[in-house]
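Starting off with a structure, shown below.
Missing here is one protein chain; the remaining ones are kept as they sit in the complex.
== chain A ==
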Amino acid sequence: MADLIATPGQTIGPFYGYALPYEGDNELVPPGRADAIRLHGQVLDGAGAPVPDALLELWQADADGNVVQQPGSLKRDGWTFTGWGRAATDDAGHYTFSTLRPGPTEPGKAPFFLVTVFGRGVLNRLFTRAYLPEDREALAADPLLTSLPAERRDSCIAAADAHGYRFDIRLQGEDETVFLTYPRH
């Protein structure tokens, strides 16, 4: 069947703050739970300035590498892991998720978080992956990472820190994050 032409996207604009964020949006699991980790970082513009009006979405496998198909992301019960969350950046351009470490979806696959970036000034959503840094062998064999120039790979790999991972997103400039397009886009 011939592809229908998709409706165009548009920027999220500056005024989503009272509409899209909701209570518990960035807490896929309650912070402080034994297996909770923190994924956090800053969103930066082409001048290196923080972006205080970006909205990020996280979509990930569970700790066993399974894709979750459970409702309840908008009204979290504290027990059901739905795999999806949303975090607005603060005035310092910083975002935080409390979540689980995603497992490899197949043995030997490099686990990653799928991160989607919306923002004022960002005319259409941007997709990127934040890979977990530990399994160097899996990273070295990953089809996406190996298709990137060596100097750009690190922009898709999160850095381990005290409570989990740090993943900064640079919208523009020398260390610009790799943003993705998929077939049929």
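In the analysis below, a contact is a pair of C-beta atoms (placed from the backbone, for glycine too) under 8 Å apart; a residue touches a chain by one contact, two chains touch by 3 or more; residues count from 1.
Keep in mind that, in the parts below, contacts and distances are computed from a predicted model.
Its record in UniProt calls the unshown chain "Protocatechuate 3,4-dioxygenase subunit beta", which is the match among "Cytochrome aa3 subunit 2", "NADH-quinone oxidoreductase subunit K", "DNA-binding response regulator" or "Protocatechuate 3,4-dioxygenase subunit beta". Checked against the full complex, the one of A:56, A:87, A:100 or A:126 touching the unshown chain is A:126.
Interface residues of chain A with the unshown chain, by the touch rule above, are 1, 3-20, 45-47, 49, 51, 53, 57, 59-61, 67-75, 82-84, 102, 105-106, 109, 112, 114, 116, 118-127, 129, 143-144, 147-148, 152, 171-173, 176-185.
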